[in-house]
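One structure coming up, written as structure tokens, with questions to follow.
Of the protein chains in this complex, one is absent; all others appear in place.
Right, chain A next:
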Amino acid sequence: MTTNGSDTSTPKPLWLLAELTYKCPLQCPYCSNPLDIARYKNELSTEEWIRVIREARALGAVQLGFSGGEALVRKDLEILIAEAHELGYYTNLLTSGVGMDEARIKAFKAAGLDHIQVSFQASSEELNNFIAGNNSFQHKLEMARLVKKYDYPMVLCFVLHRHNEDQVEQILEMAHALEADYVELATTQYYGWALHNRDQLIPSRAQVEAAEAVAHRYQEKLKGKMRIFYVVPDYHEERPKACMSGWGSVFLTIAPDGTALPCHAAGELPGLGFPNVRDHSIDWIWNDSPDFNKFRGYGWMKEPCRSCDEKEKDFGGCRCQAYLLTGDAANADPVCSKSPHHRQIVELVEQTNPLTEPGTASLVFRNMRNSKRLTADKWPKASGQ
């Protein structure tokens, strides 16, 4: 076991994220999936997923998230839920609700699903449907009501960005009216499609401060009734998030084609071997693969992280963000004010003017056509794309 940090206990992949497919009926421009989703055609089979779920459970995985893309696209979802439930997982379905109906919600319950998180794009039908790229709002409301009817804990997720950041009050009122148990207000994190669309998505500092104040007011107001998780937007902070609770520490993501990743954005990092569950056991991938050991502990760190007295708190932030914004994944996450690259984030936030209407015309929506266009250089010429 390779851990060179202060934590001497063996890390366990407590959180298994199963990205069952990158197919999705929605086209949210803030999607954290990679830009090259169109290349993932060779999805794991039902039997392969069952093996992954079993092996991870044997290593101590206890939370299992079925995600995507849209996990509902997979017709074998009920089978995978039943298997996971049998193994003792707490099973989470992270979904847009599109592709779900009452019969399926009932079948998931019978299979042992513990929790359904429905994501909304906004509290207004018009904006929701614009961002999602389809007319899904009314259906989502209906699904949220059914989640409640079938006694699942109701968790609603709203990804915040420039276009809906001013609607936090309406969002929380809507969630309260739907009797949500938890609401997650998550400011867009800039990976994948969201990074590509960052200039159109990033909220101004004034917007973030106002949204935060509303969230805190409702946290007090609805205490004991609805839990509100407000995820602080890291670009507007001075210290980085403790990304994934540390690399190879808790999280294990399996992409649709079986690629194992320490986080769902790590596919963008250079120099990784991207072990695949078709070639290796989960045990080897988690404990022995070079990828999962690459940024474990603190030995890989450079300054200013290496000598920082906060390194055990935030692990130097996010490796992907460090790479995407500074060109080196071993650098400090530039969100940190101690990073020599911090200035570019400050400037980006300062340039975002709250007084100008955000333009939506240049948002690039997440779909297979745009994926092929944006990643054309990765495609074989003969494919005719």
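FYI, a contact is a pair of C-beta atoms (placed from the backbone, for glycine too) under 8 Å apart; a residue touches a chain by one contact, two chains touch by 3 or more; residues count from 1.
We adopt the following convention: contacts and distances are computed from a predicted model.
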Listed names "NADH-quinone oxidoreductase subunit H", "PqqA binding protein", "Branched-chain amino acid ABC transporter permease" or "Tryptophan synthase beta chain", with the criterion being the UniProt name of the chain not displayed: "PqqA binding protein"
Among A:Gly65, A:Gly267 or A:Pro334, residue touching the chain not depicted: A:Gly65
Using the touch definition up top, pick the residue from A:Lys23, A:His115 or A:Lys372 that touches the left-out chain. A:His115
Of A:Asp181, A:Glu237 or A:Glu310, which sits in contact with the chain we cannot see? A:Asp181
Could I get the residues of chain A that touch the absent chain, sorted low to high? 12, 14, 59-60, 62-63, 65, 88, 90, 92, 114-115, 117, 151, 153, 155, 181-182, 224
